[in-house]
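Entry: chain A
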Amino acid sequence: MTTVAVAPVSPRRREHPVPWKAMARVTWLQRRSTLIGLLVVFVACAVAIVVGQAGTHAAYASFVASGCVQNRFHTPCGNFENWFADNTDLFSAMVIALHVVPVVIGVFVGAPLLSRELESGTFRFTWTQGVGRSRSVVTTLVLLALFVTVATCVLGLVLNWFAHPFEVIGIESQWQSGLFDTTGPMLVAWTLFGLALGTFLGALIGRTVAAMALTAAIVGGFLVASFVWLVARLEAIGALATTRLMPMGLSIGQLNVPGAQFNGPVGSWLVRAWFTGQGGKRLSSAAASNVIGRMYGGPATGKVGPLHWLSVHHYIYWVSYQPASRFWIFQVIAAAILVVLAALLVFATVRLVRRRA
Partner candidate 1 sequence: MRIDKEVCESEAPVPSMVFRLEPRSGVPTYLQLVHQVEHALRLGYLVHGDQLPRVKDVVASLSINPNTVLKAYRDLEQKGLTIGRPGQGTFIAASPETVGLEQLTSLRRSLASGWLKQAADAGLDEQGTIALFMAALRDFRDSPVESRPARRDGRQRRVGAA
Partner candidate 2 sequence: MNVVETSGLAKRYRRTWALHDCNLAVPAGRIVALVGPNGAGKTTLLHCAVGLCTATNGSITVLGDLGAGSLEALERVAFVAQDAPLYRYLSVRSMVAVTRNLNSRFDQAQAEERLRGLEIPPDRKVGKLSGGQQAQLALTLALARGPDLLVLDEPLARLDPLARHDFMALVMAAVAASGFSVIFSSHVVSELERFADYLIVLANGRVQMVGDIDDLLTSHKVLSGPAEESDLVGEQFTVVQTRKAARHAELLVRTTGESQLPSGWESDDVSLEELVLAYLRDPSASMLPGPLAPDELEVSEAAR
């Protein structure tokens, strides 16, 4: 009797397709109130931005109409700039609010996801249903991730749109740590990270309140660290150096200011500044302060004076910066780091769930 050997198709995959629609219904039924609450908050933020920016966009329109974009030194432009500088309250508030979004999602969506099941004992129901524990956890996470991705994407874009006039004028910059983290892909990445960390901690600790607190602390801590230090540190990497800027109003050392504010190209970011003296040797900060003092202390007439003085004494003023074109590279790198972290946390969560026996 001859037999034909046929490579068997993995029967498991055939017989157990992942029930996405069904799990979507389950996730909706289980998390209805939380998702609706979040949606309300998101819409409120968006509406606040849209309504609040009415004034700023009108002012910006006038700014552009007066030709201030090309030439900042027209007479009315200064007034516009002052107006913008005085009206950053709502803007700052929204930036802060959007920083809170990843924490909120991590705490109210991520942390209770598994910890509530473990604490209340309903996992003994859910994990014995036909869908299986791994698949139910993964599909729920993916569906929630999709939801928060879309929502935060929209929010980030809305903030981006709000921030644009400020950036053009140079009062704010997308490079600033506050905006860096909340616009574009970064807000999505932070939120996914928060969601993944919250879920992981919920699975690990098994107690909802503790998981929520720890998630808030860690995600909040990361965001604060990012705001205060991490973003600036990242942006300093591979900065280009130029001598074309003048030390007008600029100090020595860490700058972290938008280039547009100091006659640099719009959209660029100034990282550090230093002096080199004779022989190209970098001056210490004390010596540099000395130079600046003497530069402006002498008989100078306008901007030409100090520069002439510098070149006579063979001092060169250096500034390192990031050009505008690089902004998206940094965004993608930072977002990728967070998304990879989130993915690792999801793997760890699934592993925890699998092995919980």
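Quick note on the criterion: contacts are C-beta pairs under 8 Å (C-beta built on N, C-alpha and C of every residue); 3 or more make two chains touch, one makes a residue touch a chain; residues count from 1.
Candidates were picked such that all candidates are chains of the complex that A comes from, given by their letters.
The shown structure was predicted, so the numbers you read here are calculated from the model rather than taken from an experiment.
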Complex partner of chain A (touching, any copy) among 1 or 2: 2
For the chain A and candidate 2 complex, residues of the former touching the latter: 12, 16, 19, 22-23, 25-26, 29-30, 120-122, 124-132, 136, 357
